[in-house]
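Note that one protein chain is taken out, while the other chains of the complex remain in position.
Let's look at chain A:
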Amino acid sequence: MENQSKVEVVNQAAIERALTRITYEIIEKNKGVEHLLLAGIKTRGVFLAHRIAQRIKQLEGNTVDVLELDVSLYRDDRETEQNENPLPLSDSISIKGKKVVIVDDVLYTGRTIRAALDAIIDLGRPDKIFLAVLIDRGNRELPIRADFVGKNIPTSKEETIQVSLKETDGYDQVNIIKLN
């Protein structure tokens, strides 16, 4: 691991700006915030979803629910225990008739999002599902695309995108890590 280089590609101000722009776009696309539900994918997607919800509240005055989605059981590339409860949440938020915005930090192969779609559909039948991501790094393996993108950063598979957020890491930053 010594032979790696780390380059900052998005700084704190740009992360904030991107989230603000995504918030505006969500409001614009939905013509308001009625029936809106933000579904953050654990871990960092949840924090991003909360930040977007906070912005919506300041702008429009409405509180938007945030669903915390744990999709690990729905993934196709990890072995799971069959007898675990597959539902990622226990609370009473209803999905039926909602416009769900899935929020995640990085969009890469699209497999996490596919899992999230399964998880959400297991909970009920939403009206619509959107996807908002902070970083779209390309290299999709599934026919999935984001509706709201903070920043497009084309990468190769040899690189890694590292998103750090205040809530977990103490600071906001996005780095590209290259193995040399």
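Odds and ends about this structure:
As a working rule, contacts are C-beta pairs under 8 Å (C-beta built on N, C-alpha and C of every residue); 3 or more make two chains touch, one makes a residue touch a chain; residues count from 1.
Simple rule for what comes next: contacts and distances are computed from a predicted model.
Entry comment: the absent subunit's protein name, as recorded by UniProt, is "Carbamoyl phosphate synthase small chain", drawn from "M56 family peptidase", "Xanthine dehydrogenase family protein subunit M", "Carbamoyl phosphate synthase small chain" or "cysteine desulfurase". Per the touch definition above, the residue from A:18, A:41 or A:163 contacting the chain not shown is A:18.
Among A:71, A:149 or A:176, only A:149 touches the chain that is left out of the view. For the options A:59, A:121 or A:142, the residue in contact with the chain missing from this view is A:59.
Those residues of chain A that touch the chain absent from the view are 13-14, 16-18, 20-21, 23-24, 27-28, 31, 55, 58-59, 145, 149, 151-152.
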